[in-house]
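Only one protein chain is missing from this complex, and each of the others stays in its spot.
Chain lettering (A and B) follows the sequence in which the chains are written, and residue indices restart at 1 in each chain.
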Amino acid sequence: MSWLSILALALQTAIGFQGASYALGAVGLNLHFGYTGLSNFGHVGFLLVGAYGVGIAADQGWSIWTGFALGIGAAVVLGLLLGIPTLRLRGDYLAIVTIAAAEILRLLANARPSEPLTGGSRGIGGLSARLGFYRPNFIPSGTYGIGDSFVFSSGQLWSMLWTWGLAVGATLLVWRLVRSPWGRVLRAIREDEDAATALGKNVVVYKLQSFVLGGVIGSLAGAMIVLNAGSVSPTRWIAPLTFALYTVVILGGAGTVWGPVVGAVVYWFIIDLAEGVLGNLWFDISDTTVGAVRLALMGVGLMLLMIFRPQGILGNKKEVMAGGR
Amino acid sequence: MTVPDVLRNPRLLLCLVALGVLWPTTVSAQSSKPDAPAATSCAFTKREAVEANGGPFGSAIWGRLCQVKDGKAAYPAGVRITVSQQGKTVGEDTTEAGGVFIIEIPGNGTYDVALDVATLPDGFSLTEKDGSTLRSLGVNLGDQQAIFRMGKDTRGQRTFSDYATTAAKGLRFGLILAVAAVGLSLVYGVTGLVNFAHAELVTIGAIAAYAISAAGVPFWLALVPALVLGAAVGWANDRALWRPLRERRMALLSMMVVSIGLSTAARNILQIAFGPNGRRYTASSGQRENSYGPFSLTGNDLIIMALCVLILVGMTLLLRKTRLGTAIRAVSDNPDLAASSGISVNRIVGVVWALCGALAAAGGIFYGLTVSVRYDMGFILLLAMFSAVVLGGLGNAYGAVLGAVVIGVVQETSGLFVDTAYKYVVALSVLVLVLLVRPQGILGQPERFG
Partner (left out) sequence: MAGDLDGVAPEPGVAKPDPILVADEVQRRYGGLLAVDVGHLEVQRGVITALIGPNGAGKTTFFNLLCGFDRADEGRWTFQGESAEGVKPYKLARRGMVRTFQLTKALAGMTVLDNMLLAPKGQSGERMLASLVPPIWRSQETENLERARDLLQRFKLDHLTDEYAGGLSGGQRKLLEMARALMSQPSLIMLDEPMAGVNPALTQSLLGHVTALRDEGMSVLFVEHDMDVIMTTSDWVVCMAEGRIIAEGRPADIAGNAAVIEAYLGIDHGGTTKGKVS
């Protein structure tokens, strides 16, 4: 494989569905972590309920809209439930409670007694067909792109269109919200919630709003991921996915409007490029090793970013430094 | 306070340590004796099937009919078993005195396996009436065991011994968890860092012990260099990474994110180095459960629990009775005050990290003994360790021990009362619920405002 096609493949992943879904997932997390300062380390739980909303709807023969509504409803409930501990818990405790909550959800979905609803460990398959996700696809079938590597099928374009649409839509919504007095209160809570309280702001309500809204956006990401994959199973919704989303948020710039989008594209470009290069060296490396190298790279990248460039690509260094983050 | 009193006597302590080191040799000598009493369980392995066959077999569906009668396993002879695929019979076999059947099949695929109830001897019966046909048995790896459940349904009917044994195993897990997690709490105490990469300290200790014992060092001796290595890694962690970050006054939340990066990187590098598969210590092979009163435990279980208690008592004495312990507690309490009273905070933090590394390594080795050594074993334990230290109150070492035992026992024994699928759910829910009622953990001090 030529180096040019490795580059093209990496670009395809970055602006393709992978980049889009991570951007969408990260927008919600950015609202939590970047703007409100909530140490939500269980964001994957929101993705999970969105994913299973669609999955269960397919299994029960309901419509795709019911599926989205289920996921969103569950995300609202989860956001409120997770909000309760935030009334009382310090940041480090909250981090652990949110991880635990997400893991509880995953284990529940995975458990044998849940099989009638979630399909247990096998999950639910064939759901994009059952929900007719691709039915309204107006893009004529065929492939689109340049060369052999940078190409998308009509189906890929369709899920990209939706996911990027949602990601950009969510980003615009966040942009509108954070550039208002409401967003100012969120940032104040991030900086010091006692100060915000002393100025008459009901911190609890704002945290809950942030939790619920970011969670709903996260649930949409989960729904799109399973619609694109065509199946939902419990194995995907584990803490490392949350950590990857953190890497995306920090890479792009936590607390910046377009950070998650830029972060997701750059993240996938680097990751896929590394994978392409490793797979095409003069000696053979097994797929598991390539996967491990990829994740190790993500880990090292997250560390270096946090230490040497905490403001990410788009962030304002002065703001981050002044905030003592 | 009799136990610590006993342990304060150094000669007695030495005897106990010697006992701990020597015990394994006697235990392993016992457990290597091959002859077993009449089996009480119906477990059946491929090796036994190959033995019964008198040699290896190819693609096959195999198994053993077995029913527990008066506490002993009995095997029905002359029962006909038929394997069919899409309604077509593929092969059949009739059991002999051992109850074993082996039916050759053309290859991987989905088969129906039927037992002819009419051929069952008197005194034998299937647990479920419609249990005579196993439908859609998947064969993916060439051969597959077919299990017909026989006799009265004993699931849900447990003896007192089952409860006692499960509780003891919960205690064992809780103690291992305590040893593994207490360092997390100590480090939090002196630095305020919630260290996700603690998981990899656990793994590194376990892998180091594996590598050293694989190089020919007797396993229980390999413990020592593995713990030293763990301590060194812990100390190096602080010196190379965390201390510079502290000096840059990095926010704790940011440091937590750094530790996530470190954990991810270290875990995957360990996977590349150690391989993706689990491996077992030589010391954990050939272990059999013996009865100690109502408890059925292996020799290793006893050694592990004794060593855990020894380590935890030792740690308590270190914290309570030594100058170093006083300094650690002072730094935990208030680093600025400690510094102003002449304690070198950086040195103490370094020592705590070394201690943390050694304790984590010990926890990892013990955990590896009960399951297997894997590149992600620490990460799998991480949530349980977090739960333990949070439950007890972050930064409170005794709380961490208490929390770990609670989590261990709750997790293991919950399987007796609810579906085992919910084992971990129950433990995590305990964590969430306790924190809702008592946000500072069981032994944590409520925070004072201002």
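For the reader, a short list of remarks on this structure follows.
Convention: a contact is a pair of C-beta atoms (placed from the backbone, for glycine too) under 8 Å apart; a residue touches a chain by one contact, two chains touch by 3 or more.
The shown structure was predicted, so the numbers you read here are calculated from the model rather than taken from an experiment.
Listed residues A:39, A:98, A:209 or A:256: the one in touch with the omitted chain is A:209.
Within the complete assembly, residues 173, 176-177, 180-185, 187-188, 190-192, 194-203, 209, 213, 318-325 of chain A touch the chain that is not shown.
Keep this in mind: only the chains that are shown with their structure count from here on.
Once the centre of each chain is set as its mean CA position, chain A and chain B turn out to be 32 Å apart.
Against chain B, in their complex, chain A makes its touches with residues 37, 39, 84-85, 88-93, 95-97, 99-101, 103-104, 107-108, 110-114, 240, 243, 246-247, 250, 288-289, 292-307, 310, 324-325. Interface residues of chain B, counted against chain A in their complex, comprise 188, 194, 245, 249-254, 256-258, 260-269, 271-272, 276, 383, 386-387, 390, 394, 419, 421-422, 424-425, 428-429, 431-432, 435-436, 439, 447.
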